[in-house]
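Heads up, one of the protein chains got dropped from this complex, but the rest are sitting where they should.
Order as written gives the chain letters A, B, C and D; numbering starts at 1 within each chain.
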Amino acid sequence: MQTLIDSRMTMPDFIAALFDKLDLAGVAAMTKLPSGEKAAYTLLTDKDDIEDCVPYFPAMPANAARAVSKFTRQAPPSKQVAVFLRPCELRALTELVKIKQAAVDNLLIIGFDCAGVFPFSKIRLSDELKLKEYREAVAKGKNCEGIRPVCSACTRFVPEGADIAISFIGRNLDEPLVLSFPSEKGKEAAKTLGLDSSSKVEASPAVDSLAEERGGAEKKLTEKIEEALSGTDGLISVFDKCISCHACSHVCPICYCKNCYFESQTFEYFPESYFTRMREKGALRLPVDRVLFHLGRLSHMGLSCVACGMCEDACPVNIPVSQIFKTAGAKAQALFGYIPGKNRDEPLPLLTFSERELEEFED
Amino acid sequence: MPKASTVVIYGTNLSGYRIAYALSKLGYKTIMLNRGAYVDEVRNQVLTQLPFDLCWACAYAPQRLFVGLGAMQILYNSELLELTGTAGNFKAKVKKRDPFVNNYICAECEKCIDACPVEVEKNGKKQKAVYVVPKMFWENIFLIDEENCTKCGKCETACPTGALKMNPPVEEIEIEAGAIILAPEFDEPGEAELAPFGWGRIPNVVKSSDIARAALATNFTEDSFRRPSDGKLPQSVAIIVTPHFNEKGIEYENYNASAQAVYRANKIKEMHPGIDVFLFCRDYKCYGKGHCRMYERAKDNGVHIIRTEKLALSVADGEKNRISFSTCSTKELTDKKTVEMTILITGQRPPTAMKRLSKICGIPAESHGFCDIVPFTCAKTEVNGVFAVGEFTSPKGNPETIWEGYGPLREILSWLGEKNVAKPQPPVLRDVSHEEAKTGVFICSCFGAFSDKMDLESLVNRVKMFPHVSHAEIINGCCTPSSIQETAAKIKNSGVNRVVLAVCTPTQKLMKFRKTVMIAGLNPLLSEFLRLREDVIQVHTDPARMEDKAAAMIYAAASKLKTARALPTLMDNIGSSVLVIGGGPAGLEAARYLGEAGYDVHVAEKTDHVGGMADILSKDLEGHEIKKYMAQLLEDIEKNEHITIHTDTTVTDVSGYAGNFHVRFETKDGETVEVDPAIVIIATGALEAKTDQYGYGKDERVMTQLEFEQKLAEGKITGGHVAMIQCVGSRNPKKPYCSRICCSDALKNALTLRKQGIDVTICYRDMNTYGFKDDYFQAALKDGVSFLRFDENHYPKLEASDDALKIKINDISDGKDKEVVSDYLVLATGMDPNRENNEVFSNLFNLRIDDDGFFDVESCACPYEDASKRIMKPFELSSNGVFVVGTAHSPRSFMESVMMARQAAGKAMVILSSGKMAPPNAMYVSEVDTSKCTGCGLCVDVCPYNAREIDPVRKVAVVHPFLCDSCGACVVACPSSAAFLRDQREDQLIRTIDGLLAV
Amino acid sequence: MADQKTEKIIVAFLCNWCTFTAADLAGTSRLKYAPNIRIVKVMCSSRVDPVFILKPLLDGADGVLIGGCAPGDCHYSKGTFYARRKIALAKTLAGSMGLDPRRIRLSWIPASEGPRFARVVNEFTKQIEALGDNPAKREVYI
Amino acid sequence: MAATNKANMDEVGMNKGIWVEGRAKKKVLEFLNGLLNSKKLEAVLMPATNRTKDSYSWFLMGKDGLLESADPFPPVMTTQGARAVSYLTKKGRAWKKTAVLLRPCELRATIELAKIRQVELENLVLISFDCPGAYPLEKYFNGDQKKLDEAFDACLSKQAELEGARAVCSICNRFTGRGADIEIGLIGGEAKGFWLIPGSREGEDLLEGVTGSASHKLEAREKAISELRAQREEKRKQTLDSFQETVKGPENLMRVLSSCINCHNCSRVCPICFCRECYFDSKALSSEADAMLQRAQRKNGLRLPPDLLLFHLGRMTHMSISCVSCGACEDACPADVPVSMLFSLAGRNTQAVFEYEPGRSLEEAVPYTVFKFEELKDFEAPYIKEYSKEQ
Partner (left out) sequence: MDEKKEFTPSIIYGLCSWCGTGGSETAGAMHLQYADNIRPFRVPCTGAIDPVYILRALIEGADGFAVSGCHPGDCHFDSGNYRARRRMAVLKTLLETFGLDSERVWLRWVGHGEGKRFADTANEFNDHIKKMGKNPLAQRRDT
């Protein structure tokens, strides 16, 4: 358990202090868009702009790990940049670092407890009532009505792997931040910021109660999905509406391929192939490989799925993609005892092995 | 005695340049004697004898890159003094004086100008005694004004590179040469010739070449048409085709005089429809490809085309010109027009150099004073080993001149010894693919000239802080032999693997910069050349902001280089055989040319024998013995073991691409022959046009000129009266081209008839006798051939009865209705394209067909006439490796077809000799990222060079690199950036833009 | 519903060094085994991407057999360890996504064991026949 | 083959429609089954409801006849038909003679794709119909599907406006299947029947033997069409003009785009965007963190992932000329950006520059691949010679 410290700074003060004292090149966080309705993950370099920062704003227009990947993949910044990340974004970033799609050099990672987000088309900066409810739910450690199903079933809502972690559940968002500094980099930053352990704070019991509520929800969700997916009929029904737009993979923080395997020439067939298959079955649904895409994608990235929910948000035909991937991913992850996003140094399961394992799968 | 290998080229006309270029490609050294102090001081054709207004700088200049690469040397202020020895072992005594400033050492820092104490007024501007000639295309030329120079020597001291020598000595040297090419520039008509047209004495009379020159600087906008007297736009313009009016010395129309006049008229009309344009000519000689269409357009544009026999100019009032003319030869000058400006289309006069050269080289002039050429040869004079090309041998336009440079190659080679120029071996380059990008920025001080204008130290310090830059330093220069070595050493020592050279113009010094980088062991694709001088030093003054701009440019270049990749220059092996399709004179001539040069040639002929139309012809207008020539040609072909003739064949399939074709053809017996030619020459010819007019086909007395000629040859025409009607069924909107040969044929047969005392009447629209052919028109007039001229809208009418053919005609010479009673009516039906044939080959070889049904010149490797810019490009295969020659290309006379075949064969020989070929822009060609390519073909559609096609199996685009000229059209056409240029990948360009905005 | 009598199709991915050679041996030894198998040679069993297994199952194959060198015997020393992980993943995913993991079988069959290859094929064929037709076989909606 | 072959069209003429009485959906399926039985066709590519019956998908059907659930007139557009045709023929011509049932906008997109070799028309018979529009996917999935289906069926023949149709559909001015090999004429038939109108030789051949009366003159239909077209054209103009007002200027445009999440799904479902890897997803736009920091400095912040506006505008430069206003993009947009309106507007204006109508004719080259010597002078900045006299 990390030591929690009352920073005596509200969020704006905190960001200002980061700028001032840490000589940051920039901060990346959810920021109000000039048009005023929406917020987006934005890189800011000017301290004057930070009043527009709204790191907690409960929407995820893009998984920020994808943004950080874009930002650092070619080369990380030469000066420190603070990035605010939700726990699932942080987990995704950790996974991306493993596959060299992101670098954390010169990033100061600020994580915070996540009470979940709303589907992004359902929330605006002006939705005061909704946001008020959300704050209340945060303070109480309860799921807020209307947040995405995967969020309400997310049990890993406390950041893992941050340099600075903001304790958030069970607290008031406008009050000074309660921080912890899990990494060396974080501790260094704390020193520079002049934060010491003199202002220790207790962990909020709301964290546990939320964990419990979420645990229950997760179980239910798993059961629901397992039932829906039983047998080939289930598999077909669940994905029946899929229009093969692949939006799920394009917003997925883990799907990092430049040219998706399932959009590559591999899956372009010569005409005769379509007609032969049509003759075998009497009819052939086009585009083909629709279900294969989902299963195949799962096999490619399911072990790293952090259940961030982006896929489901982006699905134009309301397939519960994220819930499916969370459920199936969890099973696959359990097979190797792998927890995605937990540890940057842990190798990906398919890149390692032990000599005696999984013997039940062979004969 | 072994033969010498060097070739001396006297003069710098375009043909000479082309020969020099081709010989250097073939491995021979050429020495060009330039009579001027700098290249183009003596104007060659490039500026004025264009078929159209075009800026040719980019197409013309690359030939100069060969200067200084060892293969081609230019001597300045030079003159040929004496020629001794014989072909293969000439000794040429030459006088020369080096230029004051050696352009290859000069860094153009202008310190000499700063140092010069003399200042004089020249054309209202102050000028030092050492000065820069206004930029000639790519070069700035430094000259000393010998009249005002005090020889104080300050400039020579100030010159940091030692390029300036104040008193270069006049030297006499002796050159051992295998062959001599006479290629002096053309002589423009001067005051004497043009005085009758008022030039030099009447205000606002200008030469078209003046307009062309002015147009080059103003890009053919309204500016080129200001009248000289007050700079105002004239409201009426007369254009006069001067060679038509028999003024001594300029009476022979060069290739494009009529066309130029009409072109100019159209241009004015289209820019200012309000201006009245009067075009005065005797005939409209529109025998070039597309020229008749220009004429039709002129009529649509409302140009007043006045055909007149005589005219005179005088001052009307103030600054207006009065033109008096008569449309009838007998009438006095009765009609008058007043115009505000007069443009003279001038043509060329006999070369003044002829007399001297005639004496020195022992070559005779022909009757007009041009150099005489042995018939049926390319550029061969009567002295072995001495060749004459371009406008030295007759009045000529650019396309003819340029192509002439390829014609005599084989004959020239026969007089030369071993190759004497080896390709320079490129230095060994370092493999830096595994290294992290380290960029060095080298900023030129231009021997102190740049550092006078801005603080380079400060710039270097700033640049050092850039994220992509690991090294920055100032260099002295990068253009003189020593500074190239110094800079290369600096690059090498700094240990960088990307180089930004902030120097001056790569357009001019690209080779030097590239060389520097290569000496430093780096692939030039890892370097960027910035123009500090052109973009900063010379055009801005505020030092701080100059630094900003320079920094931004460097930042952008450095970011661009970060992802640069070194790639080897692409090469493709090319085959060594040629396929000639069509066994007519043109095809056979091409085959003989290449066969005798040792290349395997296959000739595919559709019919059962070779020879084509030539069977019928015995002599041409000039009296050249066609029969004899053909017999020799067939004999040579027969005994040449490199030439294989396939008769009765049909080409059925073509695959591959230029350099590596694969062609299949079938013989009549169903046998299949497959050949792999590198180059294909199409010489499928044209057809004699048939007609149903004037009772042709029904009345035996009515025949075509060709039929008549046969009858005449067979001695079947013994008396009576012969009438001829020209332009039957052609030069009208339906068939808007001139068949080029009919007028000559008519004259030829008429003269023969006259010799037998037979009366001849020729009814004609325009006498299309170009060049020296006009002599025969004059001769025919003298011999009593009767000429009646009709209007294009009123063709003669025929009333045929059993005893006579009555031809009724309105003679526009005197406006009277006349009647000719004749025994024979000969129709000039002209040529028709062989449409069926052309269709087949256009499909097989991806060639376009032009509006008239002949092969389009844009799509084949033999652009003649209107494909103007590409004629200039020396790049051998900037199109698809298929040469269309002879009448398949456009109507040509026998001799012209044969010459064209030789010229194409000469060019083909240059290509074949290399065995390997690099793309014209060897390093930067476009490529395909096949994983992204969807085979949509947009890039194929936009490629101007046929360099791309879709692989039918893989459904992706493929590039034939040596057809690619690296323009980038494909890159932009491709929405997914699957197409890219090697040195300008998409991410590099985006980085460049980001970089430009970053400072 | 599925016709139990249709011929079952089993797609087999066999590693070049062990199992493919074993199949070869079975053939040269004139061993008889079920004809349902369609062999795809791969250089190593670890080349078998889970997608290779899932695709035939979705397109109507009744079973997928992966044959390779036994752990520790891999021609490429470690390939089979990776293969095992991948196939375990494929089976797990198939299980959780409504496909029958029993239709996937991983067998280590060394090059010298032709009879074992025949036995495995026969066994697996029987097993698949017992499972019946893959419901995806005639499924037009998949 | 190519239905939009002009010569073909002229020859066949447009007054040869066969009037068929009865319910169009049923009769069309009968007609197609008949062609399959008589082996005039070997396959049909058309929509059918999916297994759960709550959506539609494309099916290639043949030997065993059409699926019972086949529906020539689906109320939604799940996958743009041109994409389906492209899947089938991208790598070569259809193996067997296949009829494809397409909405007019799908037909137009198919023609566009044929121009860029993403579709091979040989061996295809294109059939299209008078399209009343389609519902937004979301509306259809979340609404009362039975009711919506009924409303849609009612609209098919009555040429009434489809209530709740997608925005682009309600302003569609090219709603007939003209240009197809066979046009199913619904408008003007007043629910009693419909016309089968050949648009090519091929179409004519296939219609041979179809019993129907030729008495029912096409004039009524032509009149109805031209009335509706006039209405729609007016509406289109007004709607797009007023829409333009709402998106004009950086402020407005960015407000409209503020909900965009840069997922690029609009381009992925777009029938015209045929790239395998989108330029805007490619390495072309990737840069180092420091470069992005600099960009952020220049513009007071940088949205991540960046290049959102560039994506939309850039995509417009790439494909708006060929945009057929099918609305697929908007259906697939998870963020409710009015993408199809933006592109319809952009397309209208860029197409006007070249008087180009995407999908009108196969012979009309994509404007970027051709040019005229004299054109577009208005887009050049005229040179004022006297600009800086002092120099």
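Definition applied: a residue touches a chain if its C-beta (ideal position, glycine included) is under 8 Å from a C-beta of that chain, and two chains touch if they have at least 3 such contacts.
Bear in mind the structure is a predicted one, so any value in this text is a computation, not a measurement.
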| item | value |
| --- | --- |
| Partner chains on view for the chain not depicted | A, B, D |
| Options B:Val8, B:Leu23 or B:Ala59, residue touching the unrepresented chain | B:Ala59 |
| Selected from B:Lys165, B:His272 or B:His540 as touching the chain missing from the view | B:His540 |
| Residue among D:Tyr87, D:Phe152, D:Phe175 or D:Tyr279 that touches the chain left out of view | D:Tyr279 |
| In chain B, positions touching the absent partner | 52, 54-55, 57-59, 132, 134-135, 137-138, 140, 216-220, 505, 507, 531, 533-542, 545-546, 548-549, 552-553, 556, 858, 869-870, 924, 942, 944-945, 965-969, 971-973, 981, 984, 986, 989-990, 992-994, 996-997 |
| Residues from chain A at the interface with the omitted partner, ascending | 31, 33-35, 40, 42, 44, 49 |
| Hidden partner interface residues of chain D, rising order | 244, 247-254, 257-258, 279, 285, 295-296, 298-303, 307-310, 313-314, 316-318, 320-321, 345-346, 349-350, 352-354, 367-368, 371-373, 375-376, 379-381, 383-385, 387-388, 391 |
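Here is the rule we use: only the chains that are shown with their structure count from here on.
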| item | value |
| --- | --- |
| C-D or A-D, whichever has more C-beta pairs in contact | A-D |
| Chain B and chain C: spacing of chain centres that average the CA atoms, whole Å | 70 |
| Between chain C and chain A, distance of the C-alpha-averaged centres to the nearest whole Å | 36 |
| Residues of chain B touching at least two other chains | 467, 931-932 |
| Numbers and ranges of chain A residues touching at least 2 other chains | 78, 236, 240, 259, 264-265, 282-285 |
| Residues on chain A engaged by chain C in the complex (per definition of touch) | 226, 229-236, 238, 240, 261, 277, 280-285, 289-292, 294-296, 298-300, 302-303, 327-328, 331-332, 335-336, 349-350, 353-355, 357-358, 361-363 |
| Residues of chain D touching chain C in the complex | 50-51, 59, 67 |
| Chain D to chain A touching residues, read off their complex | 42-43, 45, 48, 50-52, 54-55, 57-64, 67, 78-79, 83-84, 87-96, 137-138, 141-142, 251, 254-255, 258-259, 261-265, 268-269, 276-277, 281-283, 286-290, 292-293, 296-297, 300-306, 331-336 |
